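A short worksheet on the structure shown next.
Only one protein chain is missing; all other protein chains are in place.
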Amino acid sequence: MMSLTLEGVVLIGALGLIVIGALGMAISNHLFRMLLALVLAESGANLLIVLSGYRVGASAPILGFGDPTAPMVDPVPQVLVLTAIVIGVGVQALAVALLLKVYRVYGTLNVRELRDRMDADVATAAGVEADASQDAPAGERPLPPVPAHASVGSGGFGRRGPVPFPPQSDERRP
Amino acid sequence: MISDLAVPNLFVAQAGQLVLPVVLPLLAAFLMQPLARVSTALARGLGPLVLILCAWITAQLWIQLGDAPFTLAIGGFAPPLGILFYADGIALLFALAVPVFALLFWPGSESGGGAGADSRPGSDQADRDQAARRDALVLLLVAATTGLALSGDLFNLYVFYELAAVASFGLVALSGTGRAQVATFRYLMISAFGSVLALAGIAILYMQTGTLNLGQLAQLAPETLNNPIGSAAFALMLIGFGVKAELFPVNTWVPEVYAGAPARVSALLAGLVSKLAVLVIVRLLVLIFPQPEAAQMLLVLGVLGVLTGEFAAWRAKDFPRMLAFSSIGQLGIVFVAFSIGGEIGLLAGLAVALHHLIVKSALFGLAVRWNGSLEALAGAARTSPLGAALFVLFALSLVGVPPLPGFWAKLTVIVGLAERGTPLDITALMSILLVTAVEASYLFRVAIRLYQDNPDPVARHARRDLGVSALLGAVLVAATLGLRPVADVLGAGAAQLGDRAGYIETVFPSHVAGKD
Amino acid sequence: MTTWVALVVVVLMLASALAVLLLRSFVAAVAATAVVGLGLTVLFVLMRAPDVAMTEAAVGAGLSGVILALALRRLGLWRIEDNGRGDGDA
């Protein structure tokens, strides 16, 4: 379709990453893998933006850094990508925080198991303070990597969740 | 480079001050948490204070600088190089609405709620930290949405859109239940995927035109973007920015998030934030993608949103979910309206959008207390007669019963569709008429239930939430009484919004036509 | 010459990306993500974007990997071998 050029190769790489990422987000049945797929898709988008400023045979946009006579690549997309990378890592960190919380509540990140447990939660929580479910993650957790300390400190967490505003009961479930 | 050295005064209205409504909330948000460690009272008062200041600055600038659109180059760099703010009537209207609505639905004060922060055991410090974080996030959301209203730079719009997204993730997760966290995660995934597509769209646009300034893009669009590549870029950006605007395929997050989030946050997201995302899409449509394919895309997705949203609302079992689905349907109508194009389309779109902004915010305000299933609402009119009356008023307007503004908004859409009259338009028209019946059915079902006899109705509303809803109800009634002036103002706004040549002329006054 | 380097890097990157979806071990998947980040860094250098390359190296291959690995430990997914409760349906 096109002769082998740097632009062509990078374009295929960028599109491949976006598509693989999209595919992964669609079909993975584990929330953590979904997050990894998102990271891939974001990388692809970043690559595409830098590519849109690439100029064949040009030098980096820094004065006194390379051949002073050569033209420079377009610096604007590079700035956009810097911004996009930092935004991406922020979103990623927030997603990790959410995953930790979800795992703490439901004890799984597998989409199917999660759905089952959310349904079970609704079924059993009629009249029960919903936060109580945080204390009782399901039994089939994988062994933790870190040898557990002797301190028993996990008992009280569930009741010390973030304060909802406005005060409301947790009855807005179907 | 530096335009005006003569008037170095903050107290004289100048265009340059228009950054303040974006920047001051950011400043306050940055300082919120450290401040809360020093003085809780100070931190608590800071947010509302800054919002009032922002609204005041915007109103002041609007009054003094008049109706003609003006621009403001941030950093003083000449237009296509730096980032530009573009302020026309609609942009200023939204920039004013943002702090006002944030103030109305300010989550902080729980005075009327009965059970305040003291209802939960837990360390005070943790509660205070959490309150400071929440206030900071609302301020960030305010800054972001104001920026969305004003910015005239494609990538800057993207940055503010992302800021609004990230801030709303935090606010949605506030309620702390497991369901809300799962809903937030899904929302984050959809939103982030939309961002990837939007970035790809921006990359394509930049590749084609070499600029990010909306004015210059508008200038270059007819020759560089009126082709399949341009349409593809529009599709990518439509999906990307459509996530927050509750556009059809990427709105699956809506019901879970609005049902799980605190109701006031839902009010802000459904009412305000979605409208700003719509405004961004409309700006792109008007300025950069005037080709008919783009409008058709919007029309089809809008119709699908209308149908799926309203039928799902009909089947919904609880109040917040019903409102959420109805919101999808209403925004579908907004998209259909804007896809008509021309002055009548823009007028219709603005009318439906503003109407929805008022009505849906107020209804979510009522949902602060009515957050349970629809069945539990039986007899609520007895404990909260004003709340029930307001619900009926908003429902009537939402369905489109004649004297109320909702009727005129819908009528304008239908007239616009009938005037253009392609088969696709007629389909859209038919589906709007159809869902009006559906809307009437489910809203009146709820209204009847509110007035049922029930010895044990749900709790009454807090005075504050009821007051906010009553205020918005009063605005609605006032708009009904003063329909003519409101329509005139909206018409002028629509004319400005649709004025592509005017935009270019305002951004590049002396025809600095760039390189072509 | 640079084209060939880019080709090798892109092939490696896409293979790692597929591995992210297919590997059952999450540790390996995170490692593969970091490989994609490194590949991206090389491509940015080839496209004359040293600032972006530096950021990507620090963020994409470093920081992001650290955050994800930290999350793995906290999520109890930090195990090299697969114990049958695989979640890699992809």
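Observations on the structure shown:
We just call them A, B and C in the order they show up, numbering each chain from 1.
We adopt the following convention: a contact is a pair of C-beta atoms (placed from the backbone, for glycine too) under 8 Å apart; a residue touches a chain by one contact, two chains touch by 3 or more.
FYI, contacts and distances are computed from a predicted model.
The unshown chain of the complex is recorded in UniProt as "Na+/H+ antiporter MnhB subunit-related protein", chosen from "Molybdopterin synthase sulfur carrier subunit", "phosphoenolpyruvate--glycerone phosphotransferase", "SoxAX cytochrome complex subunit A" or "Na+/H+ antiporter MnhB subunit-related protein". The chain not shown here makes contact, within the complete complex, with A, B, C. The missing chain, though absent from the display, is touched by one residue of B:Leu61, B:Ala149, B:Met207 or B:Ala395; that residue is B:Met207. Checked against the hidden chain, the listed residues B:Val23, B:Leu304 or B:Leu411 yield one contact partner: B:Val23. Seen across the whole complex, the unshown chain contacts subunit C at 50-55, 58-59, 62-63, 66-67, 70-71, 73-76, 89-90.
Counting the whole complex, the residues of subunit A in touch with the unshown chain are 1-2, 5-8, 10-12, 15-16, 18-20, 22-23, 26-27, 51-56, 60-65, 72, 74-76, 78-80, 82-83, 86-87, 89-91, 93-94, 96-98, 100-101, 103-104, 141-144, 146-149, 151, 153-154, 157, 160-162. Contact between subunit B and the absent chain runs through residues 1-5, 7-10, 14, 16-17, 19-20, 23, 26-27, 29-35, 37, 73-77, 80-83, 123, 125-126, 129-130, 133-134, 136-137, 140, 143-144, 147, 155-156, 159-160, 162-163, 166-167, 169-170, 173-174, 181, 184, 200, 204, 206-213, 216, 220, 228-229, 232, 514-515.
Convention: only the chains that are shown with their structure count from here on.
Separating the CA-averaged centres of subunit A and subunit C is a span of 13 Å. If you average the Cα atoms of subunit B and of subunit C, the two centres end up 37 Å apart. Inter-chain centre distance (subunit A to subunit B, centres taken as mean C-alpha positions): 26 Å. Against subunit B, the residues of subunit A that register as touching in their complex are 18, 21-22, 25, 31, 34-35, 38, 41-42, 44-46, 48-49, 51-53, 74, 76-77, 80, 83-84, 87, 90-91, 94-95, 98-99, 101-102, 105-106, 114, 118, 121, 130-131, 133-134, 159-174. Subunit C meets subunit A in the complex at residues 2-3, 6-7, 9-10, 13-14, 17-18, 20-21, 26, 29-30, 33, 36-37, 39-40, 43-44, 46-52, 55-56, 59-60, 63-64, 67-68, 70-79, 83, 85, 87-90.
Taken together, the subunit A residues at the contact with subunit C in this complex read 4-6, 9-10, 12-13, 16-17, 20-21, 23-24, 27-30, 32-33, 35-37, 39-40, 43, 46-47, 50-51, 53-54, 58-62, 65, 72-73, 78, 81-82, 85-86, 88-89, 92-93, 96, 99-100, 103, 109-110, 141-146.
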